[in-house]
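Missing here: one protein chain of the complex. Every other protein chain is in place.
Coming up: subunit A.
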Amino acid sequence: MAPPAKATTKKPDPKARALKAAKAVKSGASTLKKKTKKIRTSVTFHRPKTLTKERNPKYPRISAPPRNKLDHYQILKYPLTTESAMKKIEDNNTLVFIVDLRADKKKIKAAVKKMYDIQAKKVNTLIRVRVYPNQTQRSLKAPQENGGYVCWGQIN
């Protein structure tokens, strides 16, 4: 039988390992010593933190993520062309749109920028309850940069 070789190429021979283990137990090696009782410094017991693994699913639950149903075209429905809206265009440099109820001011700003190339300075919104409960009316103010308005309809 070959002498127990500690070379990395050769696996240590089982008998030698057994002898080594027996010696360790007898001598009370630090690795085998019984764990000392844990000192508790607090009266409350907190759940010990254990290993938390990241999700790694074997298959996605939905095959493909659903498309964005609230795109720019869905957000801005149409502009309002009432008399008061026209007045706002002239006097206050604003445009008034009917907008989807689920859109927020940031989305409206982005939509208007994308669709009509307008940089809105401020967006106000309100929810129209009187006639069309599933629509929202929102108005926005555009800075008068090049002195150009966008006028949507005739003035009645």
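In the analysis below, a contact is a pair of C-beta atoms (placed from the backbone, for glycine too) under 8 Å apart; a residue touches a chain by one contact, two chains touch by 3 or more; residues count from 1.
Criterion: contacts and distances are computed from a predicted model.
Undergrad: The chain that is not shown, which UniProt protein name from "Translation initiation factor eIF2B subunit gamma", "Ribosomal protein L29", "AP-3 complex subunit delta" or "ER membrane protein complex subunit 1" does it carry?
TA: From the listed options "Translation initiation factor eIF2B subunit gamma", "Ribosomal protein L29", "AP-3 complex subunit delta" or "ER membrane protein complex subunit 1", the omitted chain resolves to "Ribosomal protein L29".
Undergrad: With respect to the chain omitted from the figure, which of A:Ala22, A:Leu70, A:Leu101 or A:Met115 is a touching residue?
TA: Going through A:Ala22, A:Leu70, A:Leu101 or A:Met115 one by one, A:Met115 is the residue touching the chain not shown.
Undergrad: Looking at the full complex, which residue from A:Ser27, A:Ser63 or A:Ser84 touches the chain that isn't shown here?
TA: Candidates A:Ser27, A:Ser63 or A:Ser84; residue touching the omitted chain: A:Ser63.
Undergrad: On subunit A, what residues meet the omitted chain?
TA: Residue positions of subunit A that touch the missing chain: 58-64, 71, 73, 76-81, 115, 152-154.
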